[in-house]
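Report on the structure given below.
This part shows subunit A:
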Amino acid sequence: MSNSELQTVLELDQIIGGYGDTQILHGVSMRVDPGEIVVIIGPNGAGKSTAMKAVFGLLNLSGGKVRLNGEDITNMPPDQVVHHGVCYVPQTSNIFPSLTVEENLEMGAFVRTDDFRPRLQELYDIFPPLAEKRRQAAGTLSGGQRQMVAMAKAMMLEPQILLLDEPTAGLSPKYRGEIFAIVKTVNATGTPILMVEQNAKQALKIANRGYVLVDGKNKFEGSGHDLLEDAEVAEMFLGGGAPP
Partner candidate 1 sequence: MMEFINFYLIPGLVLGSIYALGAIGITLTFSILRFANFAHGETMLLGVYITYSLVQFSGVHPLIALPFGALLTVIVVLGIDRAFYKPFRNSPTIMVVIASFGMMLMVRSMVQFIWGVQLKGMTQGIQRPMIFFDSLRISPKHITIIGAAIVLMLAVHYLLSRTKIGKAMRAMSDSPELAKLTGIDTEKVVRMTWIVGGALATAAGVFLAIDTHIDTNMGFKMLLPMFAAAILGGIGRPFGAVAGGLVIGIVEEISSYPWIGVEPLLNPGYKAGVAFAIMIGMLLWRPSGLFKGKVF
Partner candidate 2 sequence: MSYMGKFLLAVSAVALAASTANAAEVKVGSVAGVTGPIAELVDPIIAARNLAAQHVNDQGGLLSGDTLKMVLSDSACDPKAGVDAGGKVVNVEQVVAVVGASCSGATNGMVQSVTIPAGVVALSDSATAPSISELKDNDLVFRVAPSDAYQGAALAKLAYDSGVRKLAMTYSNDDYNAGIAGVFEKEFAAMGGTITANQAHEPNKASYRSELSTLSNGGPEGIAIFAYYGSSGIAIIRNSLENGLFDRFFAADGMFDTSVIEQIGADNLRDRISITQSASDYADSSYQAFEKIFSATGKDPKAPYAAHGYDASFLIALAIEKAGSADRSKIAAALRDVASAPGEVVRPGEWKKAKELIAAGKDINYEGASGNVDFDGNGDVGGIYSVNVVGDDGKWALSLIK
């Protein structure tokens, strides 16, 4: 199915781990290829977010490997991972509420040593509402706009890959659509995206590929379209019945 192993941006290879003594991931494997949107879905407690945190060095892996462009980044501390070009947008508290929009984006560029102004302008072009509210404290924005700030902040680094943890959680259906549109826009600039989502149906629609995790293990994988079509997946996660 994949065109070439060499091109893989991010690869999780049989990772095992959890918090303290509680093991959550029992051998999860996945990969993200250049330009892809990859979605992780699954029931509550399946280890979706945990798998993502594993990439970011937020939990200790007792087995398996995480590779970025072929380089081993297993158990690398988060700040190092950022330096390697992986940006992560957590599900909650993903912006600095008392900082202005522009300051949030500036913080996103903290590790950059070059001039980030051009990049800032590019992102304002992608997210016009943010340009409008650049001087406003980010905490005063609406939920959808906050997600925009969070993503734009992560994009400031021009990352190799963007990790999104449930970007639509807690948003109204209207905003959800907006966010998925933004995800596509970001992806269109060439940044591959790995995303955990609850709203599986909508997410799979925009995804190149998807993984279904159950109990900390891979259950299904396939292209977004295939998974949407798959009767079993549909029954389990997509609110019953195959799509029309």
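Throughout what follows, contacts are C-beta pairs under 8 Å (C-beta built on N, C-alpha and C of every residue); 3 or more make two chains touch, one makes a residue touch a chain; residues count from 1.
With respect to how the candidates were assembled, all candidates are chains of the complex that A comes from, given by their letters.
All figures in this text were calculated on a predicted structure; none of them were measured in a lab.
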Candidate from this complex that touches subunit A, chosen among 1 or 2: 1
Interfacial residue positions of subunit A with respect to candidate 1 in the complex: 56, 78-79, 82-83, 88, 90, 93-99, 103-104, 106-108, 110-111, 153, 157
